[in-house]
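This structure is in structure tokens; I'll ask about it shortly.
Note that one protein chain is taken out, while the other chains of the complex remain in position.
Now for chain A:
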Amino acid sequence: MNEWQGLDDLLRSDPLDPGCDAALDLMDVYLELFLADAAPERRYPGVAAHLRGCPACEEDFRGLLAAVTGA
């Protein structure tokens, strides 16, 4: 069996992943839990799965993080 992580990631399809619209809907709440170090991935595993699999939404999340923290 192959151990090529990049290919494994490319073909990632987590059944918990709710898609972009649902992840965007919760992104603000997820981000504040993230900033509070309150394990958002446990409360919102679907959003966490989506951010791992969707580069576009992950980029929006990084932007939101920068906007909120002033980074």
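Quick note on the criterion: a contact is a pair of C-beta atoms (placed from the backbone, for glycine too) under 8 Å apart; a residue touches a chain by one contact, two chains touch by 3 or more; residues count from 1.
Here is the rule we go by: contacts and distances are computed from a predicted model.
**Student:** Name the chain not shown, per its UniProt record: "RNA polymerase sigma-70 factor, ECF subfamily", "Sulfur transfer complex TusBCD TusB component, DsrH family", "Branched-chain amino acid ABC transporter permease" or "D-inositol 3-phosphate glycosyltransferase"?
**Tutor:** UniProt lists the chain that is not shown as "RNA polymerase sigma-70 factor, ECF subfamily".
**Student:** If the hidden chain were put back, which residues of chain A would touch it?
**Tutor:** For chain A, the residues touching the absent chain are 1-2, 4-29, 31-33, 41, 43-49, 52-57, 59-61, 63-64, 66-68.
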